[in-house]
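All remarks here apply to the structure that follows.
Here the complex is missing one protein chain, while the rest keep their positions.
Coming up: subunit A.
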Amino acid sequence: MSAITRDEVAHLARLSRLALSDDELDHYAAQLDAIIVAVAKVSEVAAEDVPPSSHALPITNVYRPDQVRPSLTPQQALSGAPAVEDDRFRVPRILGEEA
């Protein structure tokens, strides 16, 4: 049994606003499956006494003081943007025709 189904990949693609063809879906489903199976090997070595964890280090409460630091200039901030209008990031239409 595969770790991720083709339908799940299609669902993820839709959430990510990626238009994948049927061929691509087959292709990525197989690749993702292999990746998940490989990563799942970790649980084979995790013994009962190892609790699931989200962080590698047992540290907590890492904060910064509420102090203002210099920001980028708008020119710097927008320098990597594919498109700019009125000092703002210009993005394609958000809602498709169906919305």
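The definition used in the following text is that a residue touches a chain if its C-beta (ideal position, glycine included) is under 8 Å from a C-beta of that chain, and two chains touch if they have at least 3 such contacts; residues count from 1.
Definition applied: contacts and distances are computed from a predicted model.
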Omitted chain, identified by the protein name its UniProt record gives, among "Urea ABC transporter permease subunit UrtC", "Xanthine dehydrogenase family protein molybdopterin-binding subunit", "Aspartyl/glutamyl-tRNA(Asn/Gln) amidotransferase subunit B" or "Beta sliding clamp": "Aspartyl/glutamyl-tRNA(Asn/Gln) amidotransferase subunit B"
Residue, one of A:S21, A:S43 or A:Q67, that touches the chain absent here: A:Q67
On subunit A, residues whose C-beta touches the chain left out of the figure: 11, 15-17, 54-55, 57, 59-74, 77-78, 80, 85-95, 99
